[in-house]
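See structure below.
Every protein chain except one is present and positioned as in the full complex.
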Amino acid sequence: MLDELRQTCRRLLQDGTVQAVIGYGRPSPEDPVVPVFITKPEDVDQLAWDDQCFANLVKYLLRKEVLSLGKLAVCVKGCDQRALLVLEKESQIDRSQIVVIGLACDGVGKPRLAKCASCDVHTPRQSDFVIGKANTPDAAATVAERYAELDAFLAKPPEERMAYWKKELSRCVKCYACRQVCPMCYCRQCIVDKNRPVSISTSATLKGNFAWHITRAFHLAGRCVGCDECTRACPAGIDLRLLNLSLAKAAEENFDYRSGMDPEKEPIIGAYSQQDHEEFIR
Amino acid sequence: MSELLDKTDLNRLVDAWLSEGRRVAGPQCVNAKDSRGQADRIQYAWLTKAEELRLDGFIRPTNSIKEFVFPRHEKLYGYQFKGKRLELTPAELPTTEQVVIGARPCDAAALKILDAVFNWDVKDEFYNRRRELTTVVTLACKEHDDFCFCTSVGSGPCDERGSDVLLIPIDGERYEVRCLTEKGKKLLAGATTASSEEATAPQGPPVRFNLDALGEFLAGGYDRPEWPEITRRCLGCGACAYTCPTCHCFDIVDEGSASGGARVRNWDACQFTMFTAHASGHNPRSDQSQRQRQRIHHKFQIYPDKFGELLCTGCGNCSRNCPVDMGVLPVLKTIAAKK
Amino acid sequence: MSDNIYQPNLMEVLQIRQQTADVKSVRLRFRDEERAKAFSFRVGQFGIFSAFGAGESTFNICSSSDWTDFLEFCFRKTGRVTEALWGIEEGDTIGFRGPYGNGYPWEKWKGKNLIFIGGGIAMPPIRCAIWYALENREQFGDVTIVYGARTVGDMVFANELDRWAEFERVRVVTCVDPGGETPDFKGEIGFVPTVVERAQIPSEKSVALVVGPPIMIQFTLPVLAKMGLADGDIYTSLENRMKCGVGKCGHCQINQYYCCQEGPVFTYEQVKPLPEAL
Partner (left out) sequence: MSDTNVFQPKIIAYVCNWCTYLGADLAGTNRLEYPANVRIIRLPCTGRIDFNLIVKAFERGADAVLVSGCHPGDCHYTAGNYHARRRWILFRQLLETLGIDARRVHFSWISAAEGKKWQQVITEITDKTRELGPYTAYREICQEC
């Protein structure tokens, strides 16, 4: 699979279809896998692929330091690829200008990350190339299975849930790694960087952290594709996945919508329907 | 001759300190499910009882002890409007003594390095007060991982800089105790037993890059063409700066309303876009590679030139916590190899 | 003042003058009398002014150090703090801490001809130097002042430009960007760098102080170099983003300099190799 990936990228670079390939690689053998930007055909041997390729490389399609390289090819796993679809619908990228190299993936992380258990996109869709074949079949997870982790958490009484978040969010230092790794967070100036008015306190106090994480989670409602990079990037080890699952579950249960899955479906935030239920409204 | 202390006595000591009204902080499992599926996540945090203290089974905590002398959020003073009249109330500085038990040498050494910037020509009493109140009991490292590079920056698993007491593990149960300062002696007075047994100095990580080659590269001026390529994968978050024992930049903001509130100091990081943005929109460092360059220059050229010590103790937290495995280590290895 | 280096002095707002549509100059006096007597500063230093509830900002102290009954600063309404400062009235209380920075090297400038070049809102750091030089006239040679702004209405301390022209051996050249002139405007039309070149200013035994938007400084410095001024004789004041003012918070760092401690006044020689300075 790795040779097929390297050959594809070598050809793309040689015939000038792209000026740079964003992929996973090891600049030197003993280093961990990191995002690499291959611009010369002979460097494609740096490319690597194994179950330590965590990063969602779609994020780099929004950064000027990478866009300056010219036309780009990006390697994506199934979960990463869903982010491409959302960005396209939110007109942040021009899909025709990007070459998408899908990598068949059997899950990442040793042991496997939580997101991989109910993954049904082992083989990336809407990609220009698909490299390799996924051995694990796509899980036909029901809504209950997909959100089992969240439901287990929601079974706890509200006081216990708030106590959990008070303990977890007290460790947040507001390094904004969760924002910087997220392909959906592309605002030129994030709401926390605005100070006229200061709507979210920039201090890493419990009040500031609750306000920030509520805002971050809700700004991803119906947009987060569940790549879980925010949870992996958090140096304080806060399980942001639970917050993202809450919004994803609400989107699926109420609007039968899973972000980045169906190119025909309208994104739910920004659109509306007269048939939305309102039993909770007096 | 050496002084020894075993684990049970150490735990009893910690409980004693707590009962005497001291605040005690140390590595503990914050029990967060580590998203990379590895062991529990260990962080320095305030202890309520010695049982929570974890002294082995991990390389080093993912945060640093600077939190206890330079907190992430700190009130500088309060302001209160009474009609047109305005009153400023200085923040009350802490008074309770605090002990950091089980600090790593690369954390303790960082405190000594930070003393310079917080005391050159104008003294920062917030930092100094907390520093005086703190006694650092350092635990030498028996193991290291691929991210540790203390030996490459003039430190090591037994670096005594910044420590009041150094504990060197002899075996799983006992530590050799070296009291280095008066504060350390006072804290551990009478708790240790004399012995002839000496702990063998643990072996640090291999030297990962040549410090002089790095110095030459940095001395070659700021606008070197290699920077954009080396730092392209950086996403511009603050994880490296906030978990680094020596990063000390901060922001000053007002919290409260126009009628009253407080002016506070929060951690800040040179990797954020807003760090150098002018109100006019001009930004001297608008590109991520410039910010990464600034971070490396500041740590390995500017701070040493000004204060005589590297602003880095080689703990490896910046690479350990970086979402794209960057931080300083890979950059330094690339630069040092670029000669 | 306690030894809390971040706590400001309380200042009474004496007088507020609106310079342009979005620029005001404010005169302050210490509410605490001894502090007023004990206070002194060198022209060219800056202070950090607070509007409580909004925050703090860095502005040059634009009054001369010889004037002891008040202290003046000038700001443009662009951000959170300046918007709060815009609303203050005479008699209000705001905060001030300082003086910070190195200020202008007057000893080096003794006996030299002085060339002051300013752009737009950067007039205050020039104005305090001009008044100090004119009130100690005998210590300095000829004084040439070139001041440019986008439009005539954008000129800060415009009324003082004419008063300066009346002093002997002082030459004042004003200019506005093309299209910014008004019918009765007597000055030149063009950008500051080109106007400086056209002004044919003699450069022997001269020092120049250039303050303005980074783009203006960038294009004026080479012109001065071409006129024969040595890099070490050209000075500029870089008012970078500052937070603490006491060399700790890291915001003002330009490459190896802490702008608030080793600046904001630098020579072109110091600034030239620094890619981030301009």
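For reference, chains read A, B and C in written order, and residue numbers begin at 1 within each chain.
We adopt the following convention: a residue touches a chain if its C-beta (ideal position, glycine included) is under 8 Å from a C-beta of that chain, and two chains touch if they have at least 3 such contacts.
Just so it is clear, the model here is predicted, and its values are computed rather than measured.
One chain is not depicted; across the entire complex it touches A. Annotation: of B:60, B:75, B:208 or B:285, B:75 touches the absent chain (contact as defined above).
The hidden chain makes contact, of the residues A:91, A:135 or A:274, with A:274. Interface residues of chain A facing the missing partner chain: 150, 153-154, 158-166, 170, 199-200, 205-207, 210-211, 214-215, 217-218, 221-222, 242-243, 246-247, 249-251, 254-255, 268-270, 272-274, 276-278, 280-282.
Criterion: only the chains that are shown with their structure count from here on.
Chain contact topology: the protein chains form a complete graph, every chain touching every other one.
Each chain gets a centre from the mean of its Cα atoms; the one farthest from the centre of chain B is C. Centre-to-centre spacing of chain A and chain C amounts to 48 Å, using the average Cα coordinate of each chain.
Averaging C-alpha coordinates per chain places the centre of chain A 31 Å away from that of chain B. Looking at chain C, one finds that residues 55, 79 touch two or more other chains. Residues of chain B found to touch two or more other chains are 251, 253.
Touching chain C in their complex are the following residues of chain A: 195-196, 198. By the touch criterion stated above, chain B contacts chain A in their complex at residues 30, 32-37, 41, 43, 45, 62-63, 72-73, 146, 228, 232-233, 235-239, 241-243, 251, 253, 255, 264, 266-267, 269, 272-274, 287-289, 321, 323-326, 330, 334.
Of all the residues in chain B, the ones that touch chain C in their complex are 76-77, 79, 81, 84-86, 88, 90-91, 117-118, 120-126, 221-223, 248-254, 256-259, 261, 263, 265, 268, 270, 275-280, 282, 284-285, 290, 294, 297-298, 301-302, 305-306.
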